[in-house]
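Handing you a structure now.
Shown here: the complex without one of its protein chains, the others still in place.
And then chain A:
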Amino acid sequence: MPESPTPAAAVQVIDVVRDYPRPRTSLLRPAPVVHALRGVSLEVKQGERFGIVGESGCGKSTLLRLIAALDRPTSGQILVEGNEITDLPERRLRFLRENLQLVFQDPMSSLDPRMRVRDIIAEPLVVQGHPASRERVLELLDAVGLSSDAGDRYPHQFSGGQRQRISIARALAPRPRILIADEPVSALDVSVRAQVLNLISDLVDELNLTLIFVSHDLSVVKHVCDRVAVMNAGQIVETGPTGDVYAAPQHPYTQRLVSAIPTLERALSGATTADLLAKGETA
């Protein structure tokens, strides 16, 4: 096992590959394989806000699941706070379950429709054997800007933005040090996106969390993150401070992504989608 160069790194991913076998199409030939991740390496420092951008299907969500040990890599290593989690059995992942929490994309399917909000938020506490007091749940509801009577209701009684707040409250319940957000605003109405983004941003500051934020939308990542990795087809093509990547993209794929962001000047100069694509291609 190689010595980790910076023991302080919150998350370290070293040359991770994840292949998914597809159902066999022929008795004679071996089952085809989907390469979801083809040798990904990255390092997220303590307290950093790290963004991962890329189009749908590029492997972002797979990478997150591997970091959260909800799935296992085909090869490679993943270290969380210096502890290798790649081959640990579930029963030895307690430190990870306490210190790393997730907020998912779809607030419709990430909250159990049969549970009261109070029980949803308290679930990580109950599971991990912490006292799941009523006060702690109220405190969390208050932290995400929901009223104290929300705990008695069911998820379907809330709007998308409110549900995402519930997800965030639940994720923060066991006082994690690392928060992973998987496209937390892409399923929300544009009008509430900014509110939820600001809430995440404020809480990360306030609680001194390490944030890993995944999105297909570069402008959202720019709003929240210090550093960004751009993913394409299962590989990281570019990493750097968000401002630099945004201002001077190096990789052709990043250049296309950046040039596809609608801006006021481009709209005023009468540029069309075709122009944007052409520009990305030649740049």
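As a working rule, contacts are C-beta pairs under 8 Å (C-beta built on N, C-alpha and C of every residue); 3 or more make two chains touch, one makes a residue touch a chain; residues count from 1.
Convention: contacts and distances are computed from a predicted model.
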Name per UniProt, for the chain absent here [options: "guanylate cyclase", "[FeFe] hydrogenase, group A", "NADH-quinone oxidoreductase subunit E" or "ABC transporter permease"]: "ABC transporter permease"
Given A:Q12, A:T62, A:Q77 or A:Q105, the one touching the chain that is not displayed: A:Q105
Per the touch definition above, residue among A:R170, A:R193 or A:R227 touching the missing chain: A:R170
Residues from chain A at the interface with the omitted partner, ascending: 65, 68, 70, 90, 93-94, 97-98, 100-102, 104-106, 109-115, 123-124, 127-128, 167, 170, 174
